[in-house]
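Complex shown without one protein chain; remaining protein chains in place.
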Amino acid sequence: MSTLPLFRRPKTAAIKPEASLDANYSSQWRLIYLRFKKHKLARISMVILGALYAIALFAQFLAPYGLESYDSKYVNAPPMMLRFVDADGKFHIRPFVYELKSGRDPETMRKIFETNTEKRYSLQFFAKGEEYKFLGLFQTTTRLFGVEQPGRLFILGTDAMGRDLFSRIVLGSQISLSIPLVGVGISFVIGLIIGSISGYFGGWLDSLIQRIIEIIRSFPTLPLWMALSAAIPPRIPIVTLYFYIVLIFALIGWTDLARVVRGKFISLKNEDYVVAAKIAGVGDAKIIMKHLLPGFISYLVVATTLAIPGMILAETAMSFLGLGIRSPATSWGVLLQEAQQIENIALYPWKLFPLGIVILTVLTYNFLGDGLRDAADPYKK
Amino acid sequence: MKKSRILLALLIVISVIAAGCTNNNTAKPSASKTPAETKAVQETPVATNAGTGSKEAPVLATLVGESKLPPLAERLPSASDIMVEDVVDELGQYGGDWTMSWTGPGDKWAVGMPTEEALFRFNKEGTAIEPNVAKSYEVNADSTVFTIHLREGMKWSDGMPFTADDVLFYWEHMLTKETFGKKIYDAYYSVDPVTGEKALAEVKKVNDYTFTVTHKYPSVQFLERVAIDNKWFFAPAHFQKTILPEFVGEAKTAEIAKDWGFEDPKAFLVDTGYYFWLHQKIPTLRAWVATTDPNSDQFIMERNPYYWKTDSEGHQLPYMDRIVVTKIQDPSQGLLGTLAGDYNLKSFEAKDFTVLKENEAKGNYRVLLWTQPSWTSAGVQLNQTTEDLKLRQLFQDIRFREALSVGVDRNEVTEIVTNGLAEPIQASVPEGVFGYQEGWAQQWAQFDPDRANKLLDEIGLTKRDKDGFRTFPDGSDLTLTDIESSTNADTFLELLKKYYEDLGLKFNVKVVESGAFNDMKYANQVPMNTEAISVTNVAFRPDALVPLRVITPWFGQYGLYSETGGKEGVKPEGDVAQILDLWNQLKASSSKEDISRLANEIYKIHMKNQWQIGYAGPTPVPVAVSNNMRNVPEKLVMADETRGIGQAHPAQFYLKQ
Amino acid sequence: MTTQAIRTEQPLLSVKDLKIRIQMDNGEMKAVDGVDFEIKKGKTLGLVGESGCGKSLTSRALLGINPKECETSGAVLYRSATDQPSEQLNLLSLDPNGKQIRSIRGRKISMIFQEPMTAFSPMYTIGNQIMEAILIHRTKNKKEAKRIALDMLGKVGISDQEKRFDQYPHEFSGGMRQRAMISMALSCNPELLIADEPTTALDVTIQAQVLELMRSLQADFGMAILLVTHDLGIIAQMCDEVAVMYLGKIVEQAPVKELFYNPKHPYTKGLLRSMPRLGGNKSKRLESIEGSVPMPINMPPMCGFYDRCKDRIEGVCNVRDVPKTQISEDHSVRCFLYSDPHGGESQ
Partner (left out) sequence: MLRYTFKRILLAIPVVFFISFIVFYIIQLPPGDYVSTYAAQMAASGDNMTAAEMDQMREYLGLNGSVIEQYAVWIKKIALHGDFGFSFNYNKPVTEVIKQYMGLTLVVSLVTMVFHYVVAIPIGIYTAVKQYTAGDYIFSGISFIGMATPNFLLAIILMFLSYKWFGDPLLGLFSSEYVNAAWSMDKVMDMLKHMIIPVIVIGVAGTADLIRVMRGQMLDEMNKPNVVTARAKGLSTMKILFKYPTRAALNPIVSTFGWSLSSIFTGSTITAIVLNLPIQGPVMYNALLGQDMYLAGTWLLFMALLTVLGTLISDILLAWLDPKIRTEFRGS
């Protein structure tokens, strides 16, 4: 409701001499930081998100298997237990898994797995696995953990091709966590620029931009996705496809931000200090950059943060409709799309694990956004 | 005002909650069975036992009692002409619904095939035809004159008599005038064995129950081909006369079309002339007749009171009262519905087998495994006429096909793709189906990557690009692109990609919408596709094996060449030309033995060339049948030519009470 | 107006040892720390102090309308002057949301606020908001309530009441709004009106009008007023008695003339010196009190004014709580300058 939540310092601060609290003199961002620190849930969320992004960054190192690693012997294998105590009750310092033997139920053709307690494979750290490029820099075969060869470790079970679900979740995070970030980033920039122009200059330009925004917003997202996906040229590498998807999200997403920015501009541009700057002959660009933007940039950061979870969910929805990324490239949307088949829910429920991660990510982003918003609101106690 | 609104809102919430509660309580004991049970109560007293009780369904008996329907004897054909349908297990009881699902009126054949009544139908083995709507037939020695007898006293579902006039009307005023969007079927042409010239047959009425079809040249396979191409060689003349422009004028037809909800009179005539079983107003000879708008959420067909078949004890068929078809939007809903016992007979894909089997007891159904004449459940066809000439040359090289075949481990494919339900064999005619060849299943079926690489090197694909993929000898990019219209084969293609790329062959998959796929097929833009050949006998239906039209991916533009008489497309050469030659001989031959021999030759050429490469044998078709549904055969070959479930004669299915 | 009369009369309201504590992240804030005063029937008590001294909290505590976070102790004893027989109630002991206290709020004791714009809801008409109190306390009949409200609007000098009645707060000018606020507060003939900085947000001319209005209405209605303000000028105009608050404590309390002519507490003196006077020496700069009010969080026992006091006694003022010293019968002060610094009444 209030027009200018952040920029205006409390009146009393101006007449208070040095003796008063330091906080009054801290920068806007420091204030936000101080308030944010008090928001416990947001802080925990930030830590979790940080961890998730770290996992995404080091995914190849953390995942015991690569994206294309599969094994027809271990199709639809359930999650395996890391054990410390063996069948004879003996304790082992190093956790281990038993050898997994597979067969088929002759009646239902279901894959059945039995553990062979004769054969143990110990967990190894910095185990040798398939070769990959560490952070895109150098080739290596060292992965954080694995079990002794030829043992297999499927912490969260396997999928229909016998691929390790845990590895796929970890590797899928690279796409799923970055798409929304990049997408929101692009819409942020577009929204900011167009919204600023629209709000600051007003007039016919504003009308035009508003109409355009109205037009874009009038489209139900579904046909827009479909049409844009259809417009993606055939035979493109996964990176390019990824880029297209990001673009689609950004093209749909920027309008919201542009509206917010415009609204803020309109309410701010008649403030005394802006008028004063104008009268003093300050250029438009400088007024926008120096006087207007700082007034609500934090608000935009919050709006942006809160837009991310929507994009994560949108990515899964796109995969559901078969419009997004396709296996063997992996995103959480791809994993959920596989999980949603009735036979998987009925027979192989562990394939729903990725859902947990999606929920966790969406929730933490929401809490983070909430925390930021509370922190950015100076009227909050 | 305000208060009342809040009150209303509150009421709705409470009712929703209340509904939730009551539902949960009542649902526990037997939610899914309720409809069946109420039916049971209603029907039991009049349920028939063999030899005793009424010869007609209680519903109809009631109507007869109320004089709304003539008695049974008047509705059936004359006693000697009644068709007696053999039951699979036992004589049945009347009553109940056959519940199934479809994706809507676009899924016309989901109800079309099981209810179909052809003039001649295939026997249980699918090897020869037998009379169905027709009572009997005679053929002259050189197979040029076919005399066909109809059943006296047989009636359309509205009680009007069915006679030779209906056949002739169809022939004269519909088929030859092409009113319903189909060209005159190939079956009606005979071929001059010398010149290859085609001549249209003549159809003549002999009397009310007899007509003849006369060919200029011998047409040995005429009845089999009619049984596939033009199953119903008749139409209700008394009805068609009221809508065809020839009789009522263009304007009137257009008006009627509007009335029926059709904007376009042509579309109207297609629907009424070809997809007639979907329309309640059109009389049919089928066991069940449409009673609702096919666009509604539930399409219902009810028993035809004039149906002309009985069981051996003279009980008029069908046993079941109705077919109730629920519209679904996703195949998983059909599966879930079956698991919950909502549908009592439905076929599935092989991948659903395990979940169906595990829930047999809970869903109170049994899973039957029917077979299909498919050559493979996981294979690819290489377009022999693909646009890119270098690629075309490669595809035509038999060594390349062998390399692709031996370069893939079939054991892994069957494990992952077919859930262990298929054999790790080559694409080939399955045993028991016409055209089976000894040893074909094992041809190039052994996993041998060394040989594959050797073959590829031999062809000259020795150069590699910077990513290690083979290039053409001139160094240009070599990419195999598979075009798909659905994501069904995703897992298989992922696996294939891995194996092909291990051989150094770059492989891409592109999924397009089915309409676009169709367009691409015509534009010769489909180099590879996973479509599987599935044919009962090439002599009956040549489409997949003989390049006559643009249909099957492997022969690509050869088909267009035949279709346009050589104006467009690619001229067939070598073995493909030989296939066409054999086919022409087959068409003109005058004995069944010749036909068999020639057909077999065609299969042999296919075996030699292996244009379709298969990595797993065919999978069975799981069919979930509710436990109270009886007379469903344990074994059946599901083929389009023999009308799928229709082949099991659904009129004699019954629900045990 | 003799002191004799005042003494013999029962006070309308007496506040005893009122304490308000607020838990903050960095400790406990003693926002109001042991305040005592009495308000007599028909009289005006001024509560004066800088912003943040706890005067607003004190005034709201009387009605129990402070936010939940304020832990309040002490006693607010109220005895109605009109109810017969009247019994004494401790308002603090009542359930702050209960029926009993609500029947007092707006009816016996009502309140007006500093910002008449935000004190009215922008969503409803002025008439609607005035009638609300009347409908609770005086009549259930809407017509009757409207008549009373219109009458009240007239009394506070709003012309064209019928039209004004249906207008929204934003259609009123600041002064008008405050008049409307007063009419709302007085619509149920309260015995005590708490006016929390009633004129701070107004122009000087309007200020005078509003104060004049309050005075005349006080005469008409015979109510007592607790006037909370930071403006000594207003105190001088309006009050019979004054309490000076500093950092949650009343540091000096006296009849208005006594306070102005004989201030005792260094803070009171400072305040008076910082007040512009007509006919004062123009060349002389107005004095101000140096420093600012500290936050009363985790305060050790000491005089809150210690840091700013010119007359502070090192080792005395900053080590102990200051006891109240009775200078005369109706003049008290909290300052070591007037008490025996080494003993006496402080505990």
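Letters A, B and C name the chains as they come in the text, with residue numbers starting at 1 for each one.
One rule holds for everything that comes next: a contact is a pair of C-beta atoms (placed from the backbone, for glycine too) under 8 Å apart; a residue touches a chain by one contact, two chains touch by 3 or more.
Worth saying up front: this structure is predicted, and the values here are computed from it rather than measured.
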For the chain not depicted, the shown chains it touches: A, B, C
Which of C:120, C:267 or C:336 contacts the chain that the document leaves out: C:120
Contact with the hidden chain (one of B:330, B:457 or B:477): B:330
Touch criterion as defined above, residue of C:136, C:302, C:316 or C:337 at the omitted chain: C:136
Selected residue (touches chain absent from view) among B:181, B:249, B:432 or B:460: B:181
Touch residues of chain A, complete complex, unshown partner: 1, 211, 214-215, 217-220, 222-224, 226-227, 230-231, 309, 313, 316-317, 320-321, 336, 339-340, 342, 345-346, 352, 355, 358-359, 362-363, 366, 370, 379
Absent chain, residues of chain B that touch it: 9-10, 12-13, 15-16, 19-20, 22-24, 27-28, 30-32, 34-35, 99, 104-106, 108-109, 181, 183, 261-264, 266-268, 271, 292, 295-298, 300, 324, 326-330, 332-333, 336-337, 339-342, 362, 485, 512-519, 522, 543, 549-551, 560, 563, 640
Missing-partner contacts on chain C, residue numbers: 60, 63, 65, 97, 102-107, 110-111, 113, 115, 118-125, 132-133, 136-137, 167-168, 170-171, 184
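One rule holds in what follows: only the chains that are shown with their structure count from here on.
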Centre-most chain [mean C-alpha coordinates]: A
Euclidean distance of C-alpha centroids - chain A vs chain C, Å: 55
Distance between the centres, which are taken as Cα means, of chain B and chain A, whole angstrom: 46
Chain A residues touching chain B - in the complex, by the definition given at the top: 68, 70, 72-73, 75, 104, 107-110, 160-162, 230, 234-235, 322, 326-328, 341-343, 346-347
Contacting residues of chain B [partner chain A, same complex]: 332, 335-336, 339, 351-355, 357-359, 411-412, 415-416, 419-421, 479, 481, 487, 490-491, 494-495, 497-498, 508, 510-513
